[in-house]
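Quick one: structure below, then a few questions.
Yeah, one chain of the complex is gone here, protein chain that is, but the others are all in their spots.
Entry: subunit A
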Amino acid sequence: MRRNIIFILIIMIFSLVAHAEFEYIPVSVKEIAMAGAGTAFHKDIEGVHVNCAGIANLKRGQIYTFSTEQFSLSELKTSFIAYGSKIKGLGAFALSNIDFGNEDYSENTYTVSFAREMFENSMIGVNVKHLNVYIKNTEQESGTAIDIAFTGKIYGTGYAISVRNANAPKLNEVIPRTISFGLEFDNSKNAKTYFDINKVDSYGNIENDPSIRIGQVFRLADKFRLFGGYASRPYKISGGFSLEFSNRWEVDYAFSSMKDLPVTHSIAFKMNI
C-alpha cells in the first residue's frame, strides 16, 4: 500500500495537460466547509464524488441532497442528489446525479458507484460517470469518466487517495483529471484535523500548482459539529455546521469566501433510511 501511495504522489507531481469542462466542483457541504479538505473525511454517501471508497463504510441506506449557487450566481447553480446502500457480503453501491450551469451552459453527471473493503481498514471504490455537456450554439457532447479511490488507516492515521476522471475522456475537449490525497488526524475526542493536497492534472497551460487545504472539525455537542477550512490555490476560507435530528435527519450549511469573488453559500439534507 505504501508503494501505491508513493506511485500516486509521483503522478500528482509530474502530471500535466489541461481543462475547464467538468472540473470538479464540490457537492458535499462538509467538504466546502473545510475548504475542500474532505478527501479523508468522507465515509458515507455525501462524499461519493470526493472519495468514492468512503461509501464502503455505509451501515444502512442514505439519501443526500445538496444545492448551491457558486459565487452567489444563479448561472452557476449546482444541485446534487444521491442514494447509497450496503449490499451484504458484497460492498456498497450508490446512484447519484449532479446538475450544473444554466440554460446556455449546463453539465449533467449520472453516476453509479461501488465500493468495498479490500482488507481490514482498507477500502477501494469506483465511480462510473456518464457526462453530458450542453453549450448554446454548440453540438451536445457526452462521454464516460471513471473515478477511483482508496481509503483506510495506517498507523492510526486516516488516509484517502482519490483520482477523479482517471481516464481523462474527451468531450468538447479532454476533461481534467483531478488527484487528491488526504490525511485525517485525531486531535482529541471531539476535534479532528484534515489535510489535503489537490492537483488538477492539466489546465491548458494555466497555472495548476497543487492546492493545499486544511480543515478542522469540532464536535461541540452530541449532534452538532462546527467546520472550518483554508485552501491555498485558489485562496479560500470557509466554515459551516452540521446539525443532526434523532439518528435519521441531518442538515448542513457551509459558506466559502475567496479574495475577490462573492461568497458561496451551500445547504444540504441527509436522511438515514
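In this section, a contact is a pair of C-beta atoms (placed from the backbone, for glycine too) under 8 Å apart; a residue touches a chain by one contact, two chains touch by 3 or more; residues count from 1.
One rule holds for everything that comes next: contacts and distances are computed from a predicted model.
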Tell me the UniProt name of the left-out chain, picking from "Protoheme IX farnesyltransferase", "FlgD Ig-like domain-containing protein", "RagB/SusD family nutrient uptake outer membrane protein" or "Cytochrome c oxidase subunit 1".
"FlgD Ig-like domain-containing protein"
Sole contact to the chain not displayed, among A:Thr65, A:Thr138 or A:Thr157:
A:Thr138
Given A:Ile63, A:Leu76, A:Ile148 or A:Leu183, the residue that touches the chain left out of view is A:Leu76
Out of A:Glu23, A:Asp99 or A:Glu117, only one touches the absent chain, namely A:Glu23
What residue numbers in subunit A mark contact with the hidden partner chain?
18-21, 23, 25, 70-73, 75-76, 101-102, 104-105, 135-139, 172-173, 203-207, 233-234, 236, 258, 260-262
